[in-house]
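The other protein chains are all here in position, but one chain of the complex has been omitted.
Up next is subunit A:
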Amino acid sequence: MDITPATSAAPPPLSGAPAPAEQAKSATRPGDRIFLGFSRGSGILLLVIMAAIAAFLAVRAVNALSHNEGNFFTTFEWSANSTPPVFGIAVLAFGTVVSSLIAMLIAVPVAIGVALFVSHYAPRKLATPLSYVIDLLAAVPSIVYGLWGALFLVPHLGGLYSWLNDYLGWTGIFAYHDGAARSLFTIGILLAIMILPIVTSVSREVFLQTPRMNEEAALALGATRWEVIRMSVLPFGRSGVISASMLGLGRALGETMAVATVLSPSFLINTSLLDPGGGTFAQNIASSFKESGEIGKDALIASGLVLFVLTLLVNGAARMIIARRKEYTA
């Protein structure tokens, strides 16, 4: 009854109680107070939880760092359980950033293409089922992607990598010395497929919201379909695509099971992205957590904290890019 107090202010037709005298202050009814308390409480709770997580991570991380004999940022080693413990995140940071960047380079153009096709080119009969299939890709559990990557992608990428080595091997980045393709590049491809659905569906939604009058402005000037997209759809969707990409990047940075299943980890920074080796923050935590002792676990937490900060920076950068264009997106 408290939730629907609307009848108490209007002259109540059923109850005989007199209506309250008019107040100068705007009336607050029980519903307002309940909702205010509820929403304020939720907000505070969220902040408390965030602070608690941050404090927990920080305390454990500091504990690990105080025992570390190596340099946390430059050491190419993860022997957190030996005495004295020696560990550094250089390899993990490199692997995480590089594999995510490869994923972004592959996934974002494809996602924009698919989103434009679904929103502006495909006939509705085709667009609707296609959207469903893309959304369905997002529902596949990451371990399934991992198994598929390990059992299908890895054996089939050797040929491509040899070809890349023949033509681009001189760059060093695409050198490949026969072996299982359990490399950062394979991870990048797998992550690209995994983040494709989220980037695509967010981009599609943004493209569909392009104001009709902006598209007609271009059409009436004699723009072709692609020119309409270039002049009105893409500029309008720009910040949305950036947000979508950052969502995808967030997932790629933190992806654990698929990476742990496919990658053959090592604590070396390999200039060739096609050769096996390397590691990522999340994969390293998943792979090492079980056989870690007290300090080892705290060291993993410290690396997790770095991943947390990295993700935060990525989001901050995305917001800056979006804000810089704000004047133009009225």
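Please note the rule applied: a residue touches a chain if its C-beta (ideal position, glycine included) is under 8 Å from a C-beta of that chain, and two chains touch if they have at least 3 such contacts; residues count from 1.
Assume contacts and distances are computed from a predicted model.
S.K.: Quick one: the chain not pictured, UniProt calls it what, "Phosphate transport system ATP-binding protein", "VWFA domain-containing protein", "tRNA-specific 2-thiouridylase MnmA" or "ABC transporter permease"?
M.R.: "Phosphate transport system ATP-binding protein"
S.K.: Which is it among A:Asp32, A:Glu69, A:Glu216 or A:Glu294 that touches the chain not included here?
M.R.: Of the candidates A:Asp32, A:Glu69, A:Glu216 or A:Glu294, A:Glu216 is in touch with the missing chain.
S.K.: Give the residue, chosen from A:Met231, A:Leu247 or A:Leu268, that touches the chain omitted from the document.
M.R.: Per the contact definition at the top, the residue touching the missing chain is A:Met231.
S.K.: With the missing chain put back, which residues of subunit A would touch it? List them for me.
M.R.: 211, 213-214, 216-224, 227, 231-232, 235-236, 238, 325, 327-330
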